[in-house]
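Down below is the structure, laid out as structure tokens.
A single protein chain has been removed from this complex, and every other one stays in its place.
In order of appearance the chains are A and B, and numbering begins at 1 in each one.
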Amino acid sequence: MSRKLLVLGLVFVLLVGLMPAASSAQEVITLRYMSFTGGGDRADEVDAIIAAFEEENPTINIEPANAPFGDYFTMLQADFVGGDPPDVFELNYENFVAYAANDVLLDLTPYVDPTIPYYPRALGAFQYEGKQFALPETFSTVLLFYNKELFDQAGIDYPAPDWTWDDTLEAALKIRALGDDIWGIYSPIQFWEFYKRAAQNGCAFFNEDQTEALVNAPECVEALEVMVGLMESGAMPTPAEQAGISDSELFLNGQLGMVVTGIWWFPAYQEATFDWDVQLEPGMKQKAYHFFSNGIAVAKNTEYPEEAALWAQFMTSSETAVSVRLAADWELPTLDRPDLFASYLEQTPPDNREAVFASLEEPVPPPVIARQSEMQDIFDELLNAVIAGELDPATALDMAKEEIDLLLK
Amino acid sequence: MSQTNQHIPGATSLALDRAIELLAQGVQYLLLIILALTMLVPFAWMVSTSLKTEEYVLRFDLIPQPASLDSYRELFDIMPMGRVFLNSLFVTVTGTVGQVLFSAMAAYAFARMQWKGRGVVFSIYLATMMVPFQVVVIPQFVLVSKLGWVNSYQALILPSLFSAFATFLLRQAFLTIPRDLEEAAIMDGANHLTIFWRVMVPLSKPVLATLTVFSFMSMWNSYLWPLFVARQEKYMTLPVALATLQGNNQSLTQWNLVMAGAVITLLPILIVYLFAQKWFVQGAVISGIKG
Partner (left out) sequence: MNAMIGERGIRRWGWVLFFLMPSLLGLLVFIVGPVFLSLGLTLFEWNLLSDPKFVGLDNFRELYHDTRFWTAFQHTLIYIVLYVPTVFVTAFLVALLLNRPLRGRAAFRMAFYVPVVSSWVAVAMIWRWIFNPRYGLLNFLLGQIGVGGPDWLFDPDTALYAIVIASVWKDAGFSAVLFLAGLQNIPDTYHEAAQIDGANPLQRLRHITIPLITPTAFFVLITTLIGSFQVFDQAWLMPEPFARRGATVIVQQIVNNAFRYQRMGYAAAMSWVLFLIIFVVTLIQIRWQKRWVHYDL
């Protein structure tokens, strides 16, 4: 009798002992998270945010992976095609449309906490056909970077927020005159720069319902002419004159007076041996500034939609996420929280970090269509022909319109 | 005057003949040297640049002063070069061994075995030799994608394991081997496997060596396929990794690093080539293969 009891007792203990294990084994789920911003130095920051999330949500385990930007989208695509995509992943604004259009993203509308102060424009950027298919994670902009010492040498005032491109050209020519190896300005002549300049001149890329491209309107042509004018004046190097040295390299070498480039270069430009600062870009008829945004989306067929959406929300809006980002000077969260940005503004160089937020007043997001790569390639080709002097801006934009209209069908 | 010397009609003396002959030889040597230098100077340049430190990269001195291995160190810092190198090595060696082995085995089946349908199947092999790579690469990609094999070793190795051309060549080689050796082996109780391994293979060394070198070269240098099928650093091979070093206007191109990468990519294949040089030229001659 006692033997039976002993056995029963053991069995009971075993069952009791196994049960929590069994139930917790059922409860802890693993989500795969893929990004293109979380590599290299940033991996530690991602891990910190994940740790905070896992502490708040002990039943969820996040497995991060990263790929460099250049390869990220081909890899993400491959994962989707192979039927095994990550549960949660980063998307930039330009690629968002294609993924949403192909119906592979989870509609996050039912999962999002409406009290989170996302910038309305940023939220809107990641909606498709009225549904929220991704949450805005970070934003970045483009500013005018300038070399204070070169400006001093040329005896001209630093760029002001109300400058036009004419003012800029004047300054650029004076700096160019400082030496054979010194250039006044670099502002790339390609798709990304063009649509913003067009917006600065009041020209819209597409019509209201995106069935027609309007890129050959007179305002757009004028914008392109101003862009090319910088190069034709001699203040900006032609590709052959640049001979493969990048604009950033030229700037860091002290050979470039002004460069229009993204705020993601802040960390790299810390290495400069001269004083530099940033300013809002010049405008034409009006001001318009680049608005680039990354978002986080969830795969439509994920096994754990609720948990995945929870993580997406955490990564984009939690206190931890925001503070980690700002402390590491790692892109800016798309949240309307001026209190949080105080620390960011205090870091130098550059001194004029307020310009980053000022540029949010007149943002112009990239024009995006489903056949994005083709559109960009078309533009690059035609713009390169303009740079080479083979096509004049008006003809080039006429040709662009024709081809893009075909892509829109 | 004997008829054995190269007598140019109309010349007046032996000495003049000799002089012209020497001159001709001299010119030929000169041409050869110039051409050979043209072939080799770019490589010398590459090695030289890889040994330069960053400030001296843009100068034209051939011998770097100071010479340093910094570029190599930095290269290994910014990229997992060790891993990439091993990937290339693993993929190439496996693929080469597999390709040569499978092709030899199939060649044996065609050359030494009688079976129904042999002619038809061989014609299929011949037909596939005509298919250009650009036609096949797209559906191969579709296949590999749908199987979920993108970014995997299978994707890098499997499609190259099968070469109709290698099978064709080896079949020709096997056909030329005299039967008496086999017959002797059969008398001693050998089966197909033994004959294959101990008779056919040893006697086809030149062709096998050539195919091995060409296969190695082709897989080691392969760029297009791995570019789209093995982008993840974990699976990247040397040519793809080297191409990513190139950068564009977005990032800073450091030529000394790029050249260091180029040296690392070229060294193994050069070593393999030097080793197999003897058979290589002979085999290339026999078969006229395109690499």
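As a working rule, a residue touches a chain if its C-beta (ideal position, glycine included) is under 8 Å from a C-beta of that chain, and two chains touch if they have at least 3 such contacts.
What you are looking at is a predicted structure, and each value in this text was computed from that prediction instead of being measured.
Check A:121, A:148, A:371 or A:401 against the missing chain and you find that the one touching it is A:371.
Within the complete assembly, B:164 is the residue of B:51, B:84, B:164 or B:236 that touches the hidden chain. One chain of the complex is left out; on chain B, the residues touching it are 3, 6, 8-9, 25, 28-29, 31-32, 35-36, 38-40, 42-43, 45-46, 49, 58, 60, 102-103, 105-106, 108-109, 112-115, 121, 124-125, 128, 131-143, 145-146, 158-159, 161-162, 164, 167, 179, 182-183, 186, 191-192, 195-196, 217, 220-221, 223-224, 228, 238-240, 242-243, 246, 248-249, 255, 258-259, 261-262, 265-266, 269-270, 273-274, 277, 281, 284-285, 288, 290-291. Although one chain is hidden here, its contacts on chain A can still be listed: residues 74, 77, 80-81, 102-104, 239-241, 243-244, 371, 373-374, 377, 380-381, 384-385, 387-388, 390.
Methods note: only the chains that are shown with their structure count from here on.
Between chain A and chain B the centroid-to-centroid distance comes to 43 Å (mean Cα coordinates, whole Å). Within the complex formed with chain B, the chain A residues making contact are 67-68, 70-71, 74-75, 78-79, 81-84, 188, 244, 246-249.
Across the interface of their complex, chain A is touched by residues 145-151, 228, 231-233, 244, 247-253 of chain B.
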